[in-house]
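All protein chains but one are shown in place.
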Amino acid sequence: MLQLPSLETLNMGAALPAISIAAWACILLLIDLWIPKDRKILTVYLAAGNLVFAFIANLLVFNQSGDSFMGMYVADQFSGVMNLIIIGTALLSIVLSFDYLKRVGIERGEYYVLVLFVTAGAMFMAAANDLILIFVALELLSIPLYVLSAFRAPDIRSEEAGMKYFLLGAFASAFLVFGGAMVYGATGTTNLNEIAASAGMIIASNSSTSLFLLLGAALLLVGLGFKVAAVPFHEWTPDVYEGAPTPVTAFMSVAAKLGGFGSLLRILVVGMSAVTMTAGEPAVWQNVVAILAGLTMIVGNIVALSQANIKRMLAYSSIANAGYILMAVAAAGSPGLANEATRGALVYMLAYMFTNMGAFAVVIAVERANGGADLEHFVGLGKARPMLAIMMVVFMMSLTGIPLTGGFIGKALVFATTLNAGLVWLAIIGVLTSVVSAYYYVRVIVNMFLRDAEASTEEATPGYSTGVQWVAAVALGGTVLLGVLPTLITVLTDRVSLVASITP
Amino acid sequence: MAYYPQLVSLIILIPAIGAFINIFWGARLGEKWVGTVATVASALAFVIAVLLFVYLEGSGYEAVVINPPIFDGWIQIPAGEVVIPWQQRVDTLSSTMMLIITGIGTLIHVYSISYMHGDARFHRYFAYLNMFLAFMLVLVTANNFLMMFVGWEGVGLCSFLLIGFWFDKAHGVGWRNTMAANKAMLLNRIGDFGVVMSVLIMFWTFGTTDYFRPAEIVNVHLAEEAAHAAEAAHSEEGAVAAEGEAANKPGDVVLAQEGEGEGAAAEEAHGEEHSTPGVVYVNNDHIETDQLGVFGQAERFLDEGRVIDIGPVQLPFSTWLTIMTLFLVLGVTGKSAQIPLFTWLPDAMAGPTPASALIHAATMVTAGVYIMVRSNVLFYYAPVTSFVVAMIGALTALVAGFIAMGQWDIKRVLAYSTVSQLGFMVAAVGIGAYAAAIFHLVTHAFFKALLFLGSGSVIHAMEHGHHHAHSHGHGHDDEHHGDDHHDAHEEEFDPQDMRNMGGLRRKMPLTFITYLFGTLALAGIFPFAGFWSKDEILADSWVAGFDNNNLAGYIVFIILLMAAAFTAFYMWRQIVLVFFGKPRTEAAEHAPESSRLITIPLVILGFFSLGIGFMNTPSYVLGLDNIFGAHLFTDRLEYSVSKAHASEFNLLIALGATALAVAAMFLANNIYRRSAIIEARRDPLEMLPTTAPFWSLANARMYWDAFYSRVFARPFTRIAYFLSDVVDWRFLHDYFHDVVIWKGFNAAAQGLSKPVDLGVIDGAVNGVGRVFGWLSSQLRQIQTGYVRTYALSLLVGVVLVILVILLPLLQRG
Amino acid sequence: MVVQTESFVMLSIVLFVLGAMGVLLRRNAIMVFMSIELMLNAANLALVAFARYWGNETGQLFVFFVITVAAAEVAVGLALIVAIFRSKRSINIDELHEMKG
Partner (left out) sequence: MTEVWLFIIAGALAVAAAVMMLLSENAVHSALFLIVTMVCIALLFLMLDSPFLAMIQITVYAGAIMVLFLFVIMLLGAEKLGTADPGPEKSRFRWFTPVALSLALALLFSIGLVTIQGNIDAQEPPVADPTVRVVNVSNSGPVDVYVGSLLLADDLAFGQSTSFASVPVGEYTVSVRPASGGETTAVFDAVAAESTNIVAHGPADEAPGIALFLQDMRPLANEGDGRITIFNAKADSTNVAVVETDTYNTADGSYSFVRVQNLAFGFTSILELPNGDVSWRFLNDGDGEQIIAELFDEELRRDSSNLIVLADEVLPAGTVRTLPLVVTAPTAAQFGSPRAIGYSLFTEFLLPFQVLGLLLLAAMVGVIVLTQREIKPVKKIQQRRKVSRPLTSVITAQVGQEVTEDAPRLNAPATAGEAEPVK
């Protein structure tokens, strides 16, 4: 006889934010059929309302530390903060999208449903406590993103972006599955806590099965490294970011990373922090992650130097930022530093979320006004649209990591924990590449303010929509607030702690 | 019942939400909804205020401090472990203020719906009003000086916004409004500097800005029990002595007073008990100093005779306290429009009349009085400051009353009257009559709001009348009213000039009656509200001067008596000019009675102007205390204002003051009935050689504004011009900016932007840049655009990762 | 357990690498895609082998999920291929290089 678990056993309330988004996405899909094409704003409201609900629900269950779905879903502080960031991203990008979709003529209700699916996927990833769920949630995150990248369908660049993303994504997820198989082979389980338990045993007993475990870890790292665009798994990023519709780019540059890093932190910190050569040493994977972080920062920042398209430049910038977060992940491998590094990564991701969404909002506004997102299109923006330009200045400063912006706080925390972990060389690379990055960020500012626009850009610039204004304003507020009052956020992240909860 | 005090966080939240809604969606909602939202928000706040009041009544006036859930640990200074909480205090004082603010506020919201009808920025006006309510409630419910300061600044902001509300009126009026707003802002900033200094000093001295700390609040309760016990003991004692007044107030707590009627023994007994019912100091002995709020610590410091070490000098605490309170007084002179910072208030009448009634008459300007009464403990122990305060208040009352007699603008008269009445309150604080000050604040709020609304009604009617008179012929449709519409096609006419009015009592009977009520209340005629409160101040100053031999008492008593006469004079002058005689212009001829939304608040306020004074009837007055109870208000107030005391009725003073007022009114009546002179747009007093200089002085506002502009403003402007023209423009802009920054930056930008132009940095600025540029262009070659090479790079990554991760294990074997 | 788990795993590795080679070497998008399916199959084989070794069903469940996810991926992937084919009349992935650098 099949005994179904009761609702109390499942403890679904703890997973309410993610579940509500998933469930509402299904319902919205149906509702959307009845919404006429010229009233799609209604779908936006419905989707945004759901996100707001999930946001509030997340605040309500925030302090509830508990497992949901029989240990599959962990509703702890970490997933709480991650959910806040993910939902915020989705909300901002939905607001960004509506006007863009209308302008480009691809206004379809499915868009928002897909965004909700991605959001749910990212949230499940960040809270998953099982390799199987991580895999399935990763696919729930990816498949709608493939579609969204190609959403501007007859446009060949968009389709190319979708195709490239899809082929490489599927390729990477094959590695992820194989890695999962290897980890399962070594430990006999896919539950991260149990993996942690038996990983400790395997390492302690000096068993040769640890080879399987490490191979699995490496392949999982490949799969998730692809999602977060770490070098050398990054090559899809610039092309896809450039080709995809701009709001999608904004969304995926943050949401996919958030999901990826959420899972990566969980797998490495919860599942594999005990994988050390000898007790008390940093975890074995620390070297790999550190090397990836170094490569990512170097390649991302340097290649960004020679980009003329801002979307492409921001793509490389997003690669570079992944490098900084990976730095924190690497630091989490040192014993006793896991929590500090996790908190640093969370703050960095939040700052990056605000900054990046804001920068993309400005890019969208410029695209609309000047017909493109090349560096040339930003010329004279300081004169034509001073507010927009000043916002862009703040975002660029935050991406560079100048004090009084969120980016600085994130970088400061990440560098500090890297130094604590003893990865001095990595921190030095980080600082140097930050200096390099200033060059291409400042170039945008130079273009906006110090170069005179030709007469053509002055004329006939349609105003940018209120939605974009709102997003830029919120992002600006978030960036500055985080920079000026970091305690507001650190209050949230202070209690985040990622440790395996079950010991055998 | 137990949860009622928690509502106090909502009382702020609800108007704030109303403001929020109207700011963001007001333009779309339409007038009807905007007005409804704002009024409902205000009315809900009033309901909460009433509930809180009921709660206090039920709980024995015990002060409650609420920590709203969201602002917990509002400001935290990590290093010093200082936490300034967002705490709200519900006690009798704040409850009184809340009732006034929300009650009168609601009436004014209702009134405004009609008054502002058709205004282009209707929703913004209501958003400001709601915002004002929210900030004002922050101010009065605060439990620490910093939070109070947040409200203080917030109401200042709203005041600024509303004074300059019609900044775009035609014919230079808008410019004048803007200047008035700026003036208010600037003068208030001077005052705010004082408040900030005072708060900083407090914080530095006491390590806290809380009025009372939680530990004390628990104690209030204990103190009250103790008081009850003491009362029981005392009433027996009093019965034996046949002297105590306790028997008059069965069921009430006996309150210690420094009344003249008590025997020495009783006074001795009370002396100890004195501060028990209100706040607590007696029982605070076991509390650590740092567990005390500002007031408790101040008393403790005084007891200990502490010396404050401020680096080079060491001051006794009492001196330090004087400095602290003097700074606070500077703030008060700004916000409550006292000499020397009062000139902004008459100009502030540029704003919409209902806003003037609410902000610049009934509530915001009394914030200074409120904060002084709130910190009565500090003032009580700072006699020098008290003396200064008394002088400032009395002088202001006199000067403003004098100026009011020479004004033609109906609202300006009321504005100076407000300044004058605020002077009464401040003077009352100065002589230690804290209860009387708050009592006058309450009654004044009602009748001054009434007068302002009445004047608004008159002005509205005059505009209509003028409009009506002029629109014969060109068939202007009647739907456009509201002030700024008229300006478009009307020039010379001033609807606020009393010379244009006359005879309105027949045209607007309801407005007239209520206005008359307000006037009588303001003039202090029995039994109107002003009579009781003004009389209490006078009686207190009499006691302070003649019984307690306090110099300030004498001066205040005499000056206030004169000011009261002035009050009666200028108010009756106004009544005569506006309502009696014959209409002097066509506009007055055609003035209609205002709509019901306007008259209903007038009637309600008129009723209160008549009746509110009875809430604090002194004992032994015509048996009235048997009906209304004696000192009800003061008794309640003493639970939050520990140094407050009830004063006794002095028939002689009451009769004298009333007689003086009546005489002044008669005088005014006789003088201003001669309408021929007024029709010539002159004042009768101007014609008499003996009074002419005085009148001119009053009409010229005693040259205060001229003085300020010559002594402060003009030199300041000169300096500013110098700075802007020579230093900024010629040097900084022309030379520094153009040559150093602009050209230098341009050169740098050229250097930077040239490579940018080329896309790839080949003509790079330096070698490092070239290296990175080269690296960048090389590295981007990896990005071929071919999926297969991407997959290849992924595979390279896979092999790399596997090898690196397995290396240590493979080495191990 | 006559045939050792290791043999199955080795077989799966061979198939996996063959799939990876397919991804790298074929230019037809559908072929690339089929190679990816082969890689997933290889991973499945390893999972089932490990499941028998450990005697618990988790591995088999993993396979169940992988198969279903693969079905979803195939649907989307083929739809993408069809869409691209409509625009470009080609599914040669080497012709997809609008964007580079």
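A few remarks follow.
Should a chain be cited, it is by its letter among A, B and C, assigned in written order, with residues numbered from 1 in that chain.
Here, a contact is a pair of C-beta atoms (placed from the backbone, for glycine too) under 8 Å apart; a residue touches a chain by one contact, two chains touch by 3 or more.
Predicted model only: the values in this text are computed from it and were never measured.
Although it is not drawn here, the omitted chain touches the following shown chains in the complete assembly: A, B, C. Interface note for the absent chain: among A:Cys26, A:Met387 or A:Val499, the touching residue is A:Cys26. When the missing chain is restored to the complex, the residue among A:Val61, A:Val81 or A:Ile132 that touches it is A:Ile132.
Contact with the undisplayed chain is limited, among A:Leu42, A:Val104, A:Leu211 or A:Val431, to A:Leu211. Listed here are the chain A residues that touch the chain not shown: 1-5, 10, 15, 22, 25-26, 29, 68-73, 108, 110-111, 113-114, 117, 120-121, 124, 130, 132-133, 136-137, 139-140, 143-144, 146-147, 150-151, 153-154, 162, 185-186, 188, 207-209, 211-212, 215. Residues of chain C in contact with the chain left out of this view: 1-11, 13-22, 24-31, 33-35, 37-38, 41, 44-45, 48-49, 51-55, 57-58, 60-61, 63-65, 67-76, 78-83, 85-87, 89-95. Mapped onto chain B, the footprint of the missing chain covers residues 786, 788-789, 792, 795-796, 798-799, 802-803, 806, 810.
Rule of thumb we're sticking to: only the chains that are shown with their structure count from here on.
Counting C-beta pairs in contact across A-C and across B-C shows that the higher total falls to A-C.
Centre-to-centre separation between chain A and chain C, using Cα means, comes to 26 Å.
Per-chain CA centroids place chain B at a distance of 73 Å from chain C.
Residues of chain B in contact with at least two other chains: 780, 783, 785, 787, 791. Of all residues in chain C, those touching 2 or more other chains are 20, 23, 32, 93, 96-101, listed in ascending order. For chain C in complex with chain B, the touching residues are 20, 23-25, 27, 32, 93-94, 96-101.
Residues of chain B touching chain A in their complex: 76, 78, 745-746, 749, 752-753, 756, 759-761, 769, 772-773, 775-777, 779-780, 782-783, 785, 787, 789-791, 793-794, 796-798, 800-802, 804-806, 808-809, 812. Across the interface of their complex, chain C is touched by residues 131-132, 135-136, 139, 143, 146-147, 150, 153-154, 156-157, 159-164, 166-167, 170-171, 173-175, 177-178, 180-182, 184-185, 188-190, 238-239, 242-243, 306-307, 312 of chain A.
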